[in-house]
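A single structure is presented below for examination.
A single protein chain has been omitted from the complex, and every remaining protein chain is retained in its original position.
Lettered A and B in written order, each chain numbered from 1.
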Amino acid sequence: MVLKSLTGNYAVALAVKMARVDVVAAYPITPQTTIVEKLAEYIDGGELDAIMIRVESEHSALAAAYGSALAGARAFTATSSHGLLYMYEWVNWVSRARVPLVMAIVTRTIGPPWNIWTDHSDYYEQRDTGWIQGFAMDSQEVFDMTLQAFKISEDPRVYLPVMIGLDAFILSHTSMPVEVPEQELVDEWLGARTQGFIIDGSEALIHGALSSPEYTEEFIKDMGKAMEEAVEVIREVDYSFGRTFGRSYGGLVELYKCSDAKYHLVLMGAWAGDAMEAVDTLREQGYSIGVVRVRYTRPFPGEELYKALSSSKGVIVVERGVSFGSMGPMFLDIAGNMLKYSRKLPYMRNVIAGVGGVNVTYKDFEYIAKETIDYIESGEEPSVMTWYHARRSK
Amino acid sequence: MSSTPTLPRDMRNTVLPGHAACHGCPIPMGLKVVGAVFGDKVILVVPACCTSVVLGMHPGTAFNGSVIHVAFASAAAVASGISAGLFKRGVRGVQVVAWAGDGGTADIGMASLSGAAERNDDFIYVMYDNEAYMNTGIQRSSATPAGAWTTTTPLGKKESKKDVTKILIAHGVPYVATASIAYPHDFYNKLKKAAGIRGFKFIYLHAPCPVGWRFDPSLTVKVAKLAVETGMIILYEYYDGKIHISGPSRPLLDKSRRRPLIEYLKFQGRFHGISEGELRNLESYVDSSWEWVKKFMQ
Partner (left out) sequence: MSNLTKKAKSLHKIPIARPSIGVAGRTGTWRWMKPVVDLSKCTKCYQCEIYCPDNSISVEALKGAVVNYEYCKGCGVCAEVCPAKAISMVEEEQHGP
């Protein structure tokens, strides 16, 4: 094990290299670009024995990665925002094809206006595509999650592609220490690639042929089943990763100071670190609050969240994205999924913040949490959904 | 005619009877030649096009080889990926062939085709050209010739046909060729030659569609032959920086040996009622195509 200072993007690239990918297909877009630049450096420098396909668009990036994955190669691509939207047809195609593949999404606001800073709308818009979706908090987790993504994607119970979200700049371009394991240990833990079928001419296989509604329904239903199975696979992979490398994250959800907490901040991404800092301060001030950090949004960790939140006095879901005309996508997921376990939901508030990349600090989390808690403690209920505007509130 | 050599027996084994093609469809004719060259050691990459339907419905397929159906714009990109994946895994002796229509090539697939060509990725791209979006019901594509009726050009297409072959020559790839379903031996030889070259290979395949062009399904081969004999379609290869004209088109370098264009057009309902002016336009399109070819033969 060595300790390296890595940006989020370089942590992705290093994990991809250590997973010994065979093919990388990618197209530049800020702020993803440094991932593929680093991979190009690894490949051309002889450190990674892989083929890089320098495609002419994101649509082709995922298409080419897909082709090589069908042919039995471990494949990777990465993109952001408009690039992700441009490849959207292929995002859906790959999951429905049931081919293991890993993609990093450096989350970035969608235009217009042009904006390169982070919000989660590009990531959220993929939630119905059939990809497993994880979201990391820091460089170490990005590194670990990328390695884990290959293992989850290639598990015979799953065979679905995995995307890993990481925030633009806050994480993608910020250096943090990362424990990098020995290559041999990674090889042993990850193992050889497995997939449900390989199209390499060794037998005549036809993939994706015109299909009747009845067959198609079976394929789609099976994706749902694989997603359900993936819950256990993600937990297992997190556990075995911890046994091998000494780091576990608690599966699909990480709980911070939740064991005795009456109130809960729920969120995902790099700013969860700021929320944790806010919780430390709030605790000093006598507020009983913890952070529930969502690591995976597909499959959605309904069970974990129900366990963590069902007896909460107040749940504050803070999100960097909104479904226009409705609410925050994660808030809707939490509310809907908790109904699977109980008809009685705790008080829940949805705060939309940091959209467009607006900086949200631990001070803002303190403010949001205090405001909500003070309302509830005084017997009032604040509105269920609010926009928190950082510029105006300070 | 009867002296023409027979094609290998794999031609018989690749396209399986009972497929879903229309009467007289040129697509299986072309695919049979692909089968004759590669047997089942071929991976076809097929974007949305007639072939997606011709090969039939899950769980069966009328092609005795591997086929990957892909999103419309992506045949070339997926083929690049497969080719890279196979190479990386050390798999040899399997030919990747992108098999796309004119819409998937000249229109929506142009960017990914151009990208793969510029990267010189190692596979064969076949554009089978039935000169319109036949699968969706005969809408014009950029490869539809001027004057032709389609459901979106009820008065005839105003613009000239986009010549994708020229565009591919401009990419500087190692092998570009034109072929016709009427000349399977010529197409066979071109596929064989392409298979022996590393890098990006493009073959244009002229494929008259009885349904979309409004001619009797028994005449598919005849119409395809007339396209060549009138000089509308010129069969050639491009390699080593030069055009090498192919056997069936070679005599037609002499304009007087070309049959009048009207002989090709008259069998096709889509050209019924074209004006004298439109006919002249088409004739000058043919002449300028030949002039262009002659320039690149030097």
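In the analysis below, contacts are C-beta pairs under 8 Å (C-beta built on N, C-alpha and C of every residue); 3 or more make two chains touch, one makes a residue touch a chain.
Because the structure is a prediction, the values reported are computed rather than measured.
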item	value
Candidates A:Pro28, A:Gly208, A:Pro346 or A:Pro382 - the one touching the absent chain	A:Gly208
Option touching the unshown chain, where A:Val12, A:Ala26, A:Leu39 or A:Ala73 are the choices	A:Ala73
Candidate in contact with the missing chain, chosen from A:Tyr88, A:Phe197 or A:Tyr375	A:Phe197
Hidden partner chain, touching residue among A:Asp187, A:Glu228, A:Asp280 or A:Glu377	A:Asp187
Given B:Gly115, B:Pro184, B:Gly212 or B:Pro248, the one touching the chain that is not displayed	B:Pro184
Interface with the unshown chain - residue positions in subunit A	20-22, 72-74, 96-98, 156-157, 159, 187, 192-198, 204-209, 211, 215, 218-219, 221-222, 225-226
For subunit B, residues in touch with the removed chain	1-2, 4, 6-7, 11-12, 15-21, 23-29, 32, 55-65, 88-90, 184, 210, 216-222
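Note that only the chains that are shown with their structure count from here on.
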item	value
Subunit A-subunit B separation of Cα centroids, rounded to whole Å	44
Interface residues, subunit A side, partner subunit B - complex	22-23, 25, 50-51, 53-57, 59-61, 63-73, 75, 89-90, 93, 199-212, 215
Touching residues on subunit B, where the partner in the complex is subunit A	40-43, 45, 52-53, 55-59, 61, 63-71, 73-74, 76-89, 91, 93-94, 111-112, 114-115, 118-119, 121
